[in-house]
Every structure is written in C-alpha cells, then in structure tokens.
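First comes the structure, then the notes that go with it.
Only one protein chain is missing; all other protein chains are in place.
Chains here go by letter, A, B and C, matching the order in which they are written, and residues are numbered from 1 within each.
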Amino acid sequence: MGNTIGEIFRLTTFGESHGPAIGGVVDGMPAGVKIDLDAVQHELDRRRPGQSAIVTGRNEGDRVKMLSGLYEGVTTGTPIGFVIENENQRSGDYDNMRDVFRPSHADYTYAQKYGIRDHRGGGRSSARETAARVVAGALARQVLSLSGINVYAYTSQVGDIELDRDYRKYDPAKIEDNIVRCPDAVVAKRMIELVECVKRDGDTIGGVITGVATGVPVGLGEPVFGKLHAALGAAMLGINAAKGFEYGLGFDFARCRGSEVIDNFKIGSDGSIDIENNNSGGIQGGISNGKDIYFRVAFKPVATLLRDVETVTAGGEAVALKARGRHDPCVLPRAVPIVEAMTAIVLLDFLLQNRCSRI
Amino acid sequence: MGNTIGEIFRLTTFGESHGPAIGGVVDGMPAGVKIDLDAVQHELDRRRPGQSAIVTGRNEGDRVKMLSGLYEGVTTGTPIGFVIENENQRSGDYDNMRDVFRPSHADYTYAQKYGIRDHRGGGRSSARETAARVVAGALARQVLSLSGINVYAYTSQVGDIELDRDYRKYDPAKIEDNIVRCPDAVVAKRMIELVECVKRDGDTIGGVITGVATGVPVGLGEPVFGKLHAALGAAMLGINAAKGFEYGLGFDFARCRGSEVIDNFKIGSDGSIDIENNNSGGIQGGISNGKDIYFRVAFKPVATLLRDVETVTAGGEAVALKARGRHDPCVLPRAVPIVEAMTAIVLLDFLLQNRCSRI
Amino acid sequence: MGNTIGEIFRLTTFGESHGPAIGGVVDGMPAGVKIDLDAVQHELDRRRPGQSAIVTGRNEGDRVKMLSGLYEGVTTGTPIGFVIENENQRSGDYDNMRDVFRPSHADYTYAQKYGIRDHRGGGRSSARETAARVVAGALARQVLSLSGINVYAYTSQVGDIELDRDYRKYDPAKIEDNIVRCPDAVVAKRMIELVECVKRDGDTIGGVITGVATGVPVGLGEPVFGKLHAALGAAMLGINAAKGFEYGLGFDFARCRGSEVIDNFKIGSDGSIDIENNNSGGIQGGISNGKDIYFRVAFKPVATLLRDVETVTAGGEAVALKARGRHDPCVLPRAVPIVEAMTAIVLLDFLLQNRCSRI
Partner (left out) sequence: MGNTIGEIFRLTTFGESHGPAIGGVVDGMPAGVKIDLDAVQHELDRRRPGQSAIVTGRNEGDRVKMLSGLYEGVTTGTPIGFVIENENQRSGDYDNMRDVFRPSHADYTYAQKYGIRDHRGGGRSSARETAARVVAGALARQVLSLSGINVYAYTSQVGDIELDRDYRKYDPAKIEDNIVRCPDAVVAKRMIELVECVKRDGDTIGGVITGVATGVPVGLGEPVFGKLHAALGAAMLGINAAKGFEYGLGFDFARCRGSEVIDNFKIGSDGSIDIENNNSGGIQGGISNGKDIYFRVAFKPVATLLRDVETVTAGGEAVALKARGRHDPCVLPRAVPIVEAMTAIVLLDFLLQNRCSRI
C-alpha cells in the first residue's frame, strides 16, 4: 500500500525529515549481483542537499549504511535493509510551524488525514524520503546494466526556458557538466541564471525533466492494469512536486492525425523488423517495443517561499508565515537522480515480472 | 499484477475482443449497498460501439449479466462476477492480419512478449476490455454517491479545437447533449465536424479528456507510493491510447513561479479553513484536500486508418495493409465514460483504504 | 485479499451456491501451454456432487465454460475467465433457513460481518465455490507436468479408520479405484462402510487427507513470509471444513529428539548430494529440497446433520432445525481433488516466483 512500490523488485521506505534516520528495504533483489557500493553513494551524492549554489543549503552527508542482503559484496536474494542518518536537522527552524499549515504543502492534508503530524521539515512528506528511493534505484541500475539497459534523465525546462523536445539531440554525457543538469551548456547557463534570479526574489520556479531508457528489450509490461507506461507514470507522479507525466509525443498527440504520427514498421538491412519514428515512446499496448523509452515529468515550483505568506493555523487563525528552513528554489537539479532512480526501480521490476510471461 | 487494479476495492478483468465473452470480478465491494442495475447498464450504453455516427459501427448490445455478489439487489460483501457476451464479432475482418503487425498497435509487442497472440480485433489489447471497467466503475459510483462524491468527464480537446482549461466554466449537465461529449455546444459542433472530416479521409484524430471529482473528502491518498494522483494517473494511463496525464495546473506549472500559483489558505465566513485557487487540483502531498479534483488525459489518434498502410509480417516481409474492421475515427467520445469509471474505481478504493488511517 | 490467491499465478473466484453461476479468473498463466480441456473437466467430475452413493445427491453437471485466455487451445498469457452454471439448485430447500443460523456453519458469522447474507445453500460459504479452484488447479497441473511435477492426494483417515502415515506404502494409481479415494482397497471398504453407517444415522464423520507432490525441484519457497509450507498450509486451511495442517512428521515431531529425526545428507552413487529419511517433508527453511513434499489435512465432520438440531434465529429465538438440502455425510472423497487443486495452484505460483530468485 502506502510505502511499498513494486511487485517482485519491491522497495519499502520509512523515515521523516527530522527523525533519527530514513531508510528502506529492498526485497526481491536477485541473488548473485556484485554491488558497487561507491556507485550507490555516488547517486546519493547527486541528490544530496548542499551540493551547489542553486539547491538547498541543508548540509547532509547522506551516507548510506547497508544492513543486510549482501555477503562479501554480492546480493544473496535476501532483503537489503539500509539507513541514512539525519545529521544536519535544525528542527528549531520549524518551531513556528507546529500549528501552521504552509500553503500548497502537505501540512493540512496530513493533519486532517491522520489527526497528528510531525511538523518538522514536512515530516514524512519531505522530499528527504526520496533519498531512500535513490539508494534502491542505484541498486536496480546495476542489475539493469547487466542486461544492457541504461537510464538517464535531464532538466529539459525551467520556467520558460526549454530544450527541444527531441531527446536524441542531446548527449547524456554532458548532463553532469553543469549544476542544473541540462545537457546543453548554453541553455543550462540561462536556466541557472533564472534559478538564481528567482532565488534572489525569495521565489521558486517549476520545470520539466525528461527521462530516457535505452536498451530495454521488447516485452516489458503487464497489460491491462500493469502497463509499463502506467507504472512509470505512477512512479514519476509519486515524486514530490510532480504534476504531470507524458510519454512519446504525449499531450502533443492530441493535436495530431493518425496518419501523421503512426510508427511504421520497416525491414532492416539485416532482415529484422524495426520501427520508424518512435512517436509512441518505446511502448505499445503497455509493452516495451525495443525502442528507446522517453517521457517528460512536470514539476511545480516549490511551495516554500522565503518571503511572507498569508496562511492559517490549525486553530483557524490567519497568520503571516516566513519560512526559515533551507529550501530549494527549484527542485529540478536534485530531482534528476530521483527520476532516474524511479525509472530503474520500475524497469527492473518489470524485467523480472516478464520472466514469467511464457512457459 | 496485470489484470487486477485496486487494494481493497479490486477489479480483475478478462476477455478478448473476439472470444465468447469479456467480464470481470469486483472484489471488496462493501456489503449493504442497494445497486441500481439500470444505471450500470446506462454507463455501458454510453461506452457502447455503434451509438453515434462518429464512433465505430460494431454493433454490440453490451448487456451485462451479474453472476454473484448481489442478493435481492443488495451487495453482500462477496465478489461480484459479471460477463458481457461478444455478439457482433466479424472475426473474418481480421483474417488478413493473422501474421501482420499493425503499426502503432500492440500486435508486435504481444507477439514478442507472449510468443502467441489472438489477432482478431486486437485480442486482449482491444479497447473492448474497457467495458468491464465501466461496469465496475458504475458500481463504484453508486457507493461514492452515498458519500456525496460525484465524478464526471468531458471531451475538452479534439485536434486543435479546445475548451478553456478551467473546468468550472462548463456545466456537466450538458456533456451528454452532443455525441462528442463536450459541454460547450458551439465547440462541440466544431469538434464533431472535425471528426467527420478525418473520418471521411480514412484518418483519425487525437484529443484530451478532462476529468473532475467533486465532494471528495479530505484525507484520501496513501503516501508515499500510494499518492492519490499517482493512482489516478496510473488508472488513466492504463486506458487504451492514453499518452499523458496531468492534474491541477499540470505541465503549465513548469512555467510558473511559486508566488504565482500557491494555493493560499483562508478563513471562511463560518470560521472554517478553506483553500483559495485550487491550482493544486484538489490533492496536496498525495492526499485529497477537500477541493475539486481535476485532471487532463491526452489520447493519441487511433492507429487504425482506413487507408493503405505499409507494414510488415511476422515473417519479416513488407506488405500493404488496409484495415477492414469497424473503427473509431476518434476515441474521445467513448473514452469519456471510461475515464469516469476509472476515476470512480480509484476513489472508492482510496475511500475504503482511508478507513484504516486512524485508530 | 479475500477472493484472490497467489502472487504470480493468481486465482480469483466468485459465485454463490444458488446464484446463476460460479466461476473465476486465472491470471498469470504463462503463454504457450497447450491445454487439455477434457482433463480440466475430468477434475471437475471428480469433485462433482452426485458421483457416488456416499456423497451429496445434488446433481450438477458442472460443465466449465472457458471465456478467454486461450487461442486455438493454447494459453496466450492473458487471463482465463471461466464459468460453471448452477443448474440443480433447489433453493426452496433452504426457505426455512432464511433467518436461522445453522450450528457450526458460517451463517452467523457472515450475517454478523456483512449485515446481510444469501442463506440459500450457504451462499458464498458453500463448498460449491471450490469447483472454481478445481478448474484453476487442473490448469496449473498441466503446466507443472511440463516440469515433471506431479500432485496427488488420498483419503488417509475416516473417523478411527486410518492408513499408515507413510505415503510411500501406497500406490497413487489405486486412489480412484474406490469411491472414498483411499489407495488401500481393504481399508477403503471399511471407510465406505463407516460413511454409509453415519449417513444412515443422519450423522456425519471427519477425516484426514494426505497430499503428496513429487518431482518438485529444489528452490521453491520465498522466505521468510512466503515459505512454501506456509503457503501450502494456508491453501489447505482455506478449504471448507479443514481444521489442521501438518507436513513431514508434523505434530509427531513434538515428541521427538533431534537425533532421532534429522534428515542426513548422503553422497549418492553418482556423487550427487541426496537427503535421507525426508522427515522434513521435502521442505527445509521454507524452501523445497527436491524430495517428495507430503502433508496431512484434517477435516471436521460436516456440520449439516439430517436430524433435528436445536438452534436459534437471527431474532434470538430458539428453534429446532432439520436440514432438508442434500449433503455429504463425509467431505473427504470430494475434497481429495480440491486438495490436489490447491497444491497445484501453490506449486505453480512458487515455480514462477522462483524464476526471479537469481540474476
């Protein structure tokens, strides 16, 4: 239910922003995989707060500690429990929010649903929880790479500044060349300037992340309710601040005629069947067709502004609130590794599920 | 996994386009609900082929037969099994497709995944399967209405013709006034003309459906992997031909600054807490906040064109294919009740899940 | 939840004793299996009422009708929906039970849990529902046999008459030689006489069924909560009237010292590792070890007596009740194919699950 994702490769996470630790359990990891723990930590570092001038200043080491499931560095098929300690909490920053509902945050809905909430740093609704997903994603990624599957994501839009929709125009090797994680250096510079600008204003800005998976074999996806893109969509929409998901041409399909956008089959020079165009985004009928999978995820601007906001208390009193915590003016740069992680988690789960599709 | 959706209120469907019947099992229906079977059949009729000049001519009665779970018209808490017989199959229409992969259809991916496929009318990948979802949705709806929850959807875009994004401008009572299911009569007329035009061309056209749920109480949603909008997104993306999902301002959020789009709290005249704007779309932190939930679903143009298409056979030969079946030039009108059904299924499931959130 | 069993190979059943039909959906059946429908019907016939003098006289044809998931007799990987019509209902037999709770039946608990119940023939709690399990089990069996796995069960105890505990002493080919399904002709004769005797008395009698699976490969079982014997136990305990489950030496282990019952490893003549004794019953640490799996299931005597019983009405009135329906004096003979079916369902599910245990 709430805190577990996956059917066979399954991640369960726990932890609040200001509790002793966050962490998770990865179940269903196939046995026999040699794990590169440095690579796992590397992904965490990409998501880490405090990594650049355009992200939150909360300075967490975010060291993951593996507690089980590995023996002499190799997966044993038993669950991998792990924790990341919360070190740099400044819970005092949130004292003024104990009874206040921050607008467009989850404070109000958690309070109403559960009748109680940990107000410190958003508690469970904090994006800090996604660090556990990055750990699981980094593990999944290492399994996927054994099958030749690669996953990457990049910032393709910040405010009005956007890249061309065609992901093939960009070199994934350049994503990490700048702090906004946009593979086009010129556009990246403009994005960074925009984020710095809104940050100076105590404001925040939305954007879009494009995700891509290459090397995915034909056959992943479990119709009718386990379609691959539906699972990817749910995984992306489950990321904090995500508000939209589309794959292939997505919403642009709405304007098109069938004759304009059909993905024709063709016979390759070696006699094999291939697919032209790939407007479908690598998935047809909910099942991967062997072409690149690509999709876009819309993120709203962070709701925490470093300026006075009018809001209300739990008691029903109007108050002015000025955030004192350390916050991201734009979630995109740090969300890139999260999009990648969730993609890897979903793909590995479906790769395993697909082992049972035939006798 | 593949053919079941839901945690507590659960639907499992079965059936192929040209087999003896399609159907499903609804499990987790609460006991004690008086069911209006005519209302269920009415929803099926809204999805039925052959209902108007702009949808497929396949003429199915689509009569649902309930097999269990009801006693003297009232739900007993036991599973509701139901079947809809396939009557108007013309499987011969598909003889020429036995070994041919229709472009942008699921023929190729099913064949590759399972090593076998029922080629008649798309087999399991046919949208005919969604009739079973409409039955379950119609049942769910009747339970939701007991809690004051109402669900509706309408065609908000066909090709380049679109309504204003603000659903509050349209009267849901007018949706059924025209065959394209658009609540604005003038725009509907233009949409219908466009569909007729592409139909004459043997072509097809995409579009967007807007879905709305009113009366949803605060508290539905199971963070972090069971967020309400993630479940809605997965349910919508699981509808045939759906390619994108967004809720609230969706992708438009990407262009916005936080200060422009925050949903402020205010104190109502009666002292209660309310939320202004509702740019969030009725969900915050994955949990409903008591405001209307609204979202948009993008549909691609149907891939079956009534004109020659170049494609390939399973054996790797290039062939020309001209569809002979009866097909929709635009899925939108018939997808409206499916969007409503899937929305109702998700909301009822979460309404029940939420019963366990507190002691 | 309630009406679905399995993780990958999943059965969902529906239907009441006196509704229009019972049936189910088998999801997760691997594609590419040629199905022998006569063999499926044969299993149903073994469970069928009216088959002999010592079982209920309700005379159901119990013809299963497959609605989906098969194409030209081969599984397609899509769900297999099926129905069995209820033909020989005599609901009038139950008119006197509308408001009466039969002792040791589910009438009272269903009424209390759901606030409503279909009193005719026990409604959902009728063992008639198990016919759907037999269908699914017969399908599973055909897949298992492709892997060399065979499943059988037999009546090993009726009242005080019991076989030796060692299943290896009995020839499974003789199980169907008599109507009580006991592989020892002499003991079977005594069992039948006992059943006839209690039937004459309007009474009923309990017993034990022994189940055996041969050819199970090493490795099936998902510790720690998906242990193979725990899943088998739950499946057996889920059969109507089952009250106990043990595997290997079972409760007899309680009296033993470790040194008496350890299953020693030995080196076979071909140098391979084998296990002596098999007191463990083919499962160690929740995982099959390649030896025969064997277990025993205890059944209580049927609670419906053909004599006056003192009981109460829903209104709290004491009444005398004399059953008028047609009932089994002993469930064992008809429960044998159900035990086999549930065993096959569990084993196939775990065989598929195990495909994901290693990279």
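We take it that contacts are C-beta pairs under 8 Å (C-beta built on N, C-alpha and C of every residue); 3 or more make two chains touch, one makes a residue touch a chain.
Small disclaimer: the values here were computed from a predicted structure and weren't measured.
Novice: Return the single residue from A:4, A:96, A:264 or A:313 that touches the missing chain.
Specialist: A:4
Novice: Could you tell which one of C:29, C:106, C:131 or C:341 touches the chain left off the display?
Specialist: With C:29, C:106, C:131 or C:341 as choices, the missing chain is touched by C:106.
Novice: Where does chain B touch the missing chain, residue by residue?
Specialist: Counting over the whole complex, chain B touches the hidden chain at residues 7-8, 28, 30-33, 75, 77-78, 143, 146, 223, 352-353, 355-359.
Novice: Since one chain isn't shown, list which residues of chain A touch it in the complete complex.
Specialist: Residues touching the hidden chain, for chain A, are 1-4, 8, 10, 12-16, 19-25, 27-28, 31-32, 65-69, 71, 74-81, 83, 113-118, 123-124.
Novice: Going by the touch rule given at the top, which residues of chain C touch the chain that is not shown?
Specialist: So the residues of chain C touching the unseen chain are 1-5, 7, 13, 101, 103-106, 108-110, 112-115, 124-125, 129, 157-160, 198, 201, 203-208, 218-219, 221-227, 229-231, 233-235, 237-238, 243-251, 253-267, 271-273, 275, 279-281, 283-290, 296, 298-305, 307, 309-312, 316-318, 353-354, 357-358.
We adopt the following convention: only the chains that are shown with their structure count from here on.
Novice: Using only alpha carbons, which chain's centroid is the nearest to the whole structure's centroid?
Specialist: B
Novice: Using mean CA coordinates as chain centres, what's the gap between chain A and chain C in Å?
Specialist: Result: the chain centres lie 46 Å from each other.
Novice: CA centre of chain B versus CA centre of chain C: separation in Å?
Specialist: Chain centres of chain B and chain C, defined by C-alpha means, are spaced 39 Å apart.
Novice: Residues of chain A that contact two or more other chains, please.
Specialist: 7, 223, 353, 357-358
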